[in-house]
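Sharing a structure, written as structure tokens. Questions coming.
Note that one protein chain is taken out, while the other chains of the complex remain in position.
Think of it as A, B and C in the order they're written, each chain with its own count starting at 1.
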Amino acid sequence: MSHEADALGLPRGILAHHFSSLERQNEAMRLGMWLFLATEILLFAGLFTGYAVYRFQFPLAFQEASRHLNITLGTLNTVVLITSSFSVALSIFYARTDRPRAAALCLVVTLLFALAFLGVKAVEYAEHFHEHALPGKYYAYEAVKVPGAAMFYTLYFLMTGLHGVHVVAGMSVLSWLLWRTLQGRYSSRYYTGLEMGGLYWHLVDLVWIFLYPLLYLI
Amino acid sequence: MAESATPSSKPDADHQPHPSHSAVPYLVVWLALLGLTALTYITGSMHLGAWALPVALTIATAKSALVAVIFMHLNESSGATRLVFATALVFVALLIFFTVADVATRFKLATPAGAPFGTERSQPEGLLENQVPDE
Amino acid sequence: MRLSETTDSLAGAPPLETLNYLTDGTTVMSWVNTRDHKRVGVMFLAAVLVAFFLGGLFALTLRMKLLQPGPFLMDALSYNRLFTLHGVVMIFLFLIPAIPGAFGNFMVPLMIGARDVAFPRLNLASFYLYLLGAAIAIWGMVHGGADTGWTFYTPYSSTTPTQVLPILLGVFVLGFSSILTGLNFIVTVHTLRAPGLNWMRMPLFVWGIYGTSIIQVLATPVLGITVLIVAVERFAGFGMFDPARGGDPVLYQHMFWFYSHPAVYIMVLPAMGVISETVCTFSRKNPFGYRAIALSSLGIAFVGFFTWGHHLFVAGQSTFDAGAFGLLSMLVGIFTAIKVFNWVGTMYRGAIKFTTPFAYICGFLYFIVFGGMTGIALATTSLDIHWHDTYFVVAHFHFIMVGASVMAFLAALHYWFPKMFGKTYSEGWGLVAAALIILGFNATFVPQFLLGNYGMPRRYYQYPDHFQALNVASTAGSTLLGFGFLIILIYLVIALRWGARCTQNPWGSKGFEWLSASPPPTHNFDEIPTITQMPHDYRTHEPPGVIRVS
Partner (left out) sequence: MNDFLRRMLFLPEQASTFARDLDRLHFFVILTTFVMSFLVGTTAILFFVRFRRRSETQTTPHIEPPMWLEALFVTIPLSFFLLWFFVGFNEFVRQQTPPADAMDVYVMGKKWMWKFAYPDGPNAINVLRVPAGRNVRLLMTSRDVIHSFYVPEFRIKKDVLPGRYTDQWFNAVAPGRFQILCAEYCGAGHSVMRGEVIVMKPEEYETWLALQKRGALASRQDGSPTEIEGTPALGNLVEQGKRVAAEKGCLKCHSIDGTRHIGPTWLDLYHRRERLTTGAFIDADEAYLTRSMMDPAAEIVDGYQPVMPGYEGKLTAPETSALVEYIKSLQSDAVRTGPSEGPSYAPLRNN
């Protein structure tokens, strides 16, 4: 059985026994990750479908309710998330070019941005709680009393909530990757793990790119 | 795992089919994303009416395309990965299209103005004339 | 660790009876913590069989109740819970994981000449997620059960006081298990094929599993989010589908069937794969129209996603959607038709041997044509109006699920039993059981078609008296069916314990999975074979792959 892990000076266990080469294995990992991302996309698709249907049924309520969200905070969060995506991309780039310290630094920046995102989101949520702009049966927002507004907030909380869960999941993945990076596991020879984590984080960003206009802008 | 490893003489370059030598593309994409965010913010606050949604979605699509192609390296991925991504998007489109098409083409009385209305758990508000009488 | 042992043992002259995957490590931990796709497959097989007998027991109890039109044996609530459990157990715990989980896991790497699936740990995780999901669901059943039917239609499911939440949660977790299985297979097929095994040489079972996996990966998440929303609606009152808040119960149905219609193909595509393999082996013949059978698997996987709306013809869906879905549904039938004709074609000028698996193939062919065409009939918009939600649907559904999937599952079980365990079973009892099952199946479900025509809605605890005769007939048939399964259970257990040792390739098959020993060693192949032929090339006696000379 040819085994390259040792020859490349990589840590044990990187190349599994049933793959003929590391290249093959990386390809498998990448494809597997993309398939997983596809499932994530379809997971969110359910909520987007709900959004599309109810927006079609209650166009005015959605516009009205959307105007009462804090667009400044929404935009701020968009910028925060885009930047964090950028820093993850940079981190992979640095790992690829054998600059592990820079890579780690980028991950730290990403994590900080992610925290900032959650912080801003928390502020927004607190505001909604304060105004009773809550989903479903808890809806008692004085400012918007159009039928369908409660549905907007249901979708708002489900979508941002699910997205928030993904942000938290992404943060834990990135923290783990940060630890591995600091251990010096990723280099130009092997950086697939980091790349996978990065892909996940980009997906979180991707979902937000759609949530932002749908919830805040129209 | 396997102890019986035999040395391999394959060159390292094999493991990096597409080494990228510069971070500039990432920076450019980042700036573009920020620019597009600003653009969508501005168009969003212009209250474009019927055009608001298509404009916002077009910009969002452009942004996500940038993220997917450059940040997520779809440009250097294998065909299979691209196909996976494309298929997922096709199915999302299908799901949304047929579901919305249903709502959009129902007979016009299906959800009369004033809905939500009468179920056991919430008393009717804004009933229509000729509505099914309650007991 | 295990691997190094086996490679070491290969260094010397291989002993006659080398360790196989069953004997290589016999501690409980060596099973619980295994990475071996074959062991995961066997564990899946054991689990789905338990589920199958549980679900079968529920079904028999239901049929017993239906002997009488009035209250009998149990009250309405118990009846409603029981059919829900029957549905949930059979669909989520048996049909969906059965062939991919058990035989897919076992056979796909062997068939493509790989040592394992791409992500062995994920594979094991998928099994444990299955167990976890099953445990949660069964916990819910023990603590009251749900009475929603396996479809969980809102707003009934969000308002009924029964234990819907744990069952929904169980389904959610099972969905993840299914996704991981599918994801693993896709990557395995893409990256681990043996040299020489290009796409157009891939065994048809692998094509079937590959198509299935696409559906598992792309459809299951939608079910996940849907049941999640219903769960949130139940415990937090978010009201996404709640009509009282402007919610649309039909939206739930769209989202549910976006998964659950393709899910039917999750259950039937692997079955078709099994038939493609077995029909070749027992006809000793190359597949007639290999390309057509292979690509129609992808066709079904793809078009299966466009047709969910035919479950909503009377549900208040718009006429436009009904037309679109009705038209698209016709296309799915075509792919199945292509397969059926090509299977029959495979027998042409073959050398057919009538064995137990072949008996199931014959049953399968008849049932899938009848079940499939009644499916098309149901998708014929206006005919559906009378049949919708009646026993006609129940009968059609069971023709596909039992008549096709379970028949193929049994064919696979008998066909691969020697491969998996190295033992032979009693052919005589096998044929007796097959005859009993095919007969009992017809006796159970043909009356149900007639009941549907007669107008008996499904999920009826009590029914108008004039439906009784047909119900009694159906119950009588189900008893036969039950006996058939019992016989299989008995002789397979006996074979497992006392059966004669079989040769490496008892059927004389040229499927690639028979290239390895039976039962296979842990690492499958000493040397990865280079595939030189199409599968099932019976022109010569040469094995389909040669060992690479390095």
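Just so we're on the same page, a residue touches a chain if its C-beta (ideal position, glycine included) is under 8 Å from a C-beta of that chain, and two chains touch if they have at least 3 such contacts.
Since the structure is predicted, the reported quantities are computational estimates derived from the model, not experimental observations.
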### Message
Using the document's definition of touch, tell me which of C:Leu19, C:Leu67, C:Ala236 or C:Ile352 contacts the absent chain.
### Response
C:Ile352
### Touching the absent chain when the full complex is considered, from C:Gly140, C:Gly211, C:Gly326 or C:Gly430
C:Gly326
### Message
Can you tell me which of C:Met90, C:Ile376, C:Leu515 or C:Ile531 touches the chain that was removed from the display?
### Response
C:Ile376
### Summary
The missing chain sits against chain C at residues 70-71, 75-77, 80, 147-149, 153, 155-156, 159-160, 243-244, 246-250, 283-286, 288-290, 292, 313-316, 319, 322-323, 326-327, 330-331, 333-334, 337-338, 340-342, 344-345, 347-354, 362, 365-366, 369-370, 373-374, 376-377, 379-383, 385-386, 388-390, 450-451, 453-455, 457-464, 470, 508, 537-541
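Everything below uses one rule, namely that only the chains that are shown with their structure count from here on.
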### Task
Write down the chain pair with more C-beta contact pairs when A-B is set against B-C.
A-B
### Summary
Between the Cα centroids of chain A and chain C the separation in whole angstrom comes to 34
### Message
Averaging over Cα atoms per chain, report the distance between chain A and chain B in Å.
### Response
13
### Query
Can you list the chain A residues in contact with two or more other chains?
1, 16-17, 27, 31, 35, 38, 41-42, 45-46, 49, 53, 57, 147
### Query
Multi-chain contacts in chain C: which residues touch at least two other chains?
3, 7, 190, 218, 222, 242, 245-248, 251, 254-255
### Task
Provide the residue numbers of chain C that touch chain A in the complex, in ascending order.
3, 7, 109, 114-116, 118-120, 122, 179, 183-184, 186-187, 190-192, 217-222, 224-226, 229, 232-233, 236-240, 242, 245-248, 251, 254-255, 523, 528
#### Entry: chain B partner contacts - residues on chain A that touch it in the complex
1-8, 12-13, 16-17, 21-23, 26-27, 30-31, 34-35, 37-38, 41-42, 45-46, 48-49, 52-53, 56-57, 71, 75, 78-79, 82-83, 85-86, 88-90, 93, 96-97, 147, 188-190, 195, 198-199, 202-203, 205-206, 209-210, 212-214, 216-218
### Query
Which of the residues in chain B end up touching chain C in this complex?
1-4, 80, 87-88, 91, 94-95, 98-99, 101-107, 110-111, 115-116, 119, 121-122
